[in-house]
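Complex shown without one protein chain; remaining protein chains in place.
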Amino acid sequence: MEHLLFIGNLICVWIIFSLGANLVIGYTGMMAMGQAAYLGVGAYTAAGLNIFFGVDFFTASLAGAVVAAVVAVLTFLPLLRLDGFYFALATLGLNFVFFDLFHNLAPRVEGSEGLYGLEMPYIISRPVGLFIAILGATILCVAICWRLDRSPFGRALRATRDKPEALQSLGKDPRKFQISVWALGGAFSGLAGAIYAATLFYIDPTLFTLNTSIAVLVFIGVGGLASIPGSILGPVVLVAFTEGLRFIGLPSTLTAPIQSALYGLLLVLLMMFRRQGLVGNYDFKD
Amino acid sequence: MSRLAGIRAHASARISLFASLAMLGLAASATTALAQAAKGEPVKIGVTYPLSGPQGAWGQLLLPAIEISVAQRNEAGGINGRPIQIVVEDTKGTPDGGVSSMRKLVQVDGVPAILTIFTNVVSAQIPLARQFQVPIISPVEAPGLVTNTQYAFAHSPLPSRTVPIVGEVWKKQNVKRIFAFYPNTPIVKFLSPIVKGEAEKLGATYDEALFKLGDSDFRGLITRAKDFGPDAIFIMGHGTPDEGAIMKQIRELGIQTPLYGGCACITVKSYREAAGKAADGLIYGGFKYDRAAAAKLIDAYRARMGFDPDYASLEAYDMINMIADSAAKNGVSGSAIREGLANLKGFKSIGGGLVDMNDNQTVISVGLYKVIDAGKPEFQEITP
Amino acid sequence: MTSRTSSLTATNLSMRFGGVDVFSDISFAVRTGHVTGCIGPNGAGKSTLVNVICGVYCPVGGQVFLDERLLTGASTVEIVRRGVSRSFQDVRIFPTLTALENVQAAMPTRHGEEVYSFLFGYQASERTNRAVAMGLLDELSLADVAGRTAQDLPFGQQKLIALARTIATGAQFLLLDEPAAGVELDLIPRITALVQRLAQQEQRGILLIEHNVDVIRAVAEDAFVLQGGRVIAHGGCQQVLNDERVIKEYLGRIYDA
Partner (left out) sequence: MGSIQTLAIGLGMAGYYALVAVGFGLIFATLRIFHVAHGTVFVTGGYVFFFLHRLYGFDLATSAAIAVACAAILGVAIDRVIYIPIMRRGGGMFAVFIASLGVALIFDALYLVLTKGVLAIARTDSLQIWNVGAIALRQYDMAMVVLVLVIFLLLYLWLHRTRTGLEIRALTDNEMLAGTVGMNVDRTRNSIFLIASAMAGLAGVLTAYDNGINPDSGNRTLFIAVVAVILGGVRNLLAGTLLGSVALGIITAFAMFLYPEWVTFCIFAMMIVLILFRPKGLFG
């Protein structure tokens, strides 16, 4: 039962992360390949504030989201003028750069080898309480995205993705929307990171590698681009599947490779046969 | 060979997985405790070892020793007549893998105690052990890591004991420049001050370099050592083949400086193979055990694998019996086993001699060794 | 429109790509309430002219003024905000948006279109925008496809949506790049009617770039002819279309073909 709650928490983390990535990749069409960096920033900020400065966990999580958004914008601004591959490549490079930052700051920092003493408010210190809180945060994020999808802002994002130069000719600066949505995506990733830290009770640089960035690409790729149901469906189906692998008696040595191979296969098949995903509204941009 | 062993372990794990899956469907994890109360029902012990990744080779060499230990214990009556059954999960040697496999073992399989390994994994598992009230026991060699918590135990020679005897060699040979290699993981936090302190005692100059686990070309890093011009090079980490590879590459950069280590990792086959001839002459302080006393493990292991077990296999053998003894005395719940481990006195180690649990950490005898021929392999106990 | 301007003037505009002149020394004026036609064969530099006016390219010579204020050098976005908007010859519609959304996306209101305002408080302005957008679409006989995704509509309708979109920006001056090309013939009168209404009722200034001389003849008061990067005729519409050189160089060929 507790394990199911844990898996539920994980799914929620990936849903929030996927929503953020889908805003950037699906709605706005920017090929972000390094979203895990912001996940890490959020996780480290929240955990660090909580452990070293005694900030309460809710505030620390919010701070994680805000700091991730700020870092996201700061790292995004120089990349604004890039397009296509070079943008994808630069964001992918950012992921490696951040990984090394986390990794090298970790060994000598007290508490880096596990989040000792993450102080949780009493209400979420029990597994059920934690799950309800995380579920609540997830529902809030879904609601925000749902409002966004239907708002003029969401429309402007899709217009930016479709034809940025046409939007420009209508007197609206696509870069403004790109920066905004990048900040929003960063905030979602940061929040997901903070919740991830709370779920696992520890953080470690290996959680924020390129593989995590690729995983979110698979989540939204399978679920569906530019689609909220897609952002939920992807993590639910894939996490349930890979966690389910543990229960069918597969040796645990095989679960990681099978997950990786499955993600790889899904990417290939999706690109071949269904580029918009299960319930997506949009193709991978050319 | 080792893969076969792994599969065998999983075959038994599989049956229990099906059972627990069914239970999971019904309700709560508490049912596992009820199921175990039945007579003859096996007592499950969790094993979170790396079976893949940089440390995977070692993890796979350790599993057979655990299985031999379990088999011999079960023949001798198990835990008050109940057999021991191990459930193995792969941690990949990462904290991430350590935590998720521990969660699965406790929450799905309901194991009351866990055998684990490697500082970075253990560090991540400690808070979880406290939360679940499931004791973890490991051969971590990080001083102070387990002493500040109730639910973590260690059974190993500490570098705070092995490094000083290496230091005596340095003193005798009048070593003035020491260079050390550690992996870029939290283990540096424990190791670096010890070696540095030893160097300070001798009035020697000290420098260090951190290598990245999973890299393969360390020559740039080694050039640092070459530039430093050391008369002693110290290498210690998680016992991964990386350390062996560094030894080899040190020699291939024309550095003939003597090599030193703070653990008996060279007894591990994968480590030894990565080092090759470069490890000849290596001097290390490590677990000192009596081969005759350990014969029942060494012979069984040799028969199965074709070569001798390494020092950590002996420690793992002990740890199974420590858990079994504690469970036999206090009961099979997590807190009962913890109680037993914390008050362990006069435990008869496979390496010979009696050990006590002191502050969650056993004190086992250490000795100084020199590698005569890493290929054979041949080690010789020496005195500084 | 808050700021009332009366003319968009280009003086001696020249443009060159990689050493090749696209056009040089072009001067013209578009006045509010009037439609100015621009005709010329393919490759005459008409679309480049629009791009230069809108700030996509910086001219190598000459300037564009909005009344007395210099427009050249400002960004595209800034130029639209000052009141000059354009449509594209190759449509460039937002393919995954519905027809209605395409038009709404062009509306100048900022309510709910910022990252901090998308949650609440834009409903009233959205309703107004929606009504205006529907009105525009209705005028172009597109009301019944308003809810359909733009990329699923035929080219002609896409073109009309793009036209509606340009109009929806509310800009004082509209540069329409071949709005009638590729549109079904029976819709053309609607376009001309719309353009006329924009000029006469809404007092907008329109530069109408067209291949179709009939459209120009129907709506434009003034016109100029672009040929080989130069203005070969300039003046009242009738006068220009009856110009011998124009007939010989350009219209003749069209009528021949």
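Chains: A, B and C, in written order; residue numbering restarts at 1 for each.
As a working rule, a contact is a pair of C-beta atoms (placed from the backbone, for glycine too) under 8 Å apart; a residue touches a chain by one contact, two chains touch by 3 or more.
Everything numeric in this text was worked out from a predicted model, so none of it was measured.
Undergrad: Who does the absent chain touch among those shown?
TA: Within the full complex, the chain left out of view touches A, B.
Undergrad: Of B:163, B:263, B:278 or B:350, which one is in contact with the hidden chain?
TA: Selected residue, touching the omitted chain: B:278.
Undergrad: Out of A:62, A:89, A:179 or A:279, which touches the unshown chain?
TA: The missing chain is touched by A:89.
Undergrad: In the whole complex, not just what's shown, which of B:53, B:78 or B:112 touches the removed chain?
TA: Checking the options B:53, B:78 or B:112, the one contacting the hidden chain is B:53.
Undergrad: Applying the definition given at the start, please give the residues of chain A touching the unseen chain.
TA: Against the left-out chain, chain A lists 31, 78-79, 82, 84-86, 88-90, 93-94, 96-97, 99-101, 103-104, 210, 214, 217, 221, 253-254, 256-261, 263-268, 270-273, 275, 284-286.
Undergrad: Mind listing the chain B residues that contact the chain we can't see here?
TA: These residues touch the chain not displayed: 51-54, 56-57, 60, 92, 184, 209-212, 214, 216-221, 223-224, 226-227, 241-242, 245, 248-249, 251-255, 270, 273-274, 276-278.
We adopt the following convention: only the chains that are shown with their structure count from here on.
Undergrad: Among all chains, which one's averaged Cα position is nearest the averaged Cα position of every protein chain shown?
TA: Measuring from the global C-alpha mean, the nearest chain centre belongs to A.
Undergrad: Which chain has its C-alpha centroid farthest away from the centroid of chain A?
TA: C
Undergrad: Chain A to chain B: how many Å between their CA centres?
TA: Whole-Å distance between the two chain centres: 35.
Undergrad: I'd like the Å distance between the centres of chain A and chain C, where a centre is the mean of that chain's Cα atoms.
TA: Computed from C-alpha means, the inter-chain centre distance equals 42 Å.
Undergrad: Residues of chain C touching chain A in their complex?
TA: 54, 56, 76-77, 80-81, 85-88, 92-97, 101-102, 104-106, 108-109, 111-115, 117-119, 122, 126, 165-166, 168-169, 171
Undergrad: Help me check something: in the complex, which residues belonging to chain A touch chain C?
TA: Where chain A meets chain C, its residues are 144, 147-148, 151-156, 158-159, 161-163, 165-173, 180-181, 183-184, 226, 281-282.
Undergrad: Can you name the residues of chain B that touch chain A in the complex?
TA: The contact residues of chain B facing chain A are 6-7, 10, 13-15, 17-18, 21, 24, 27-29, 51-52, 88-90, 92, 94-97, 99, 101, 103-104, 107-108, 119-120, 123-128, 131, 184-189, 210.
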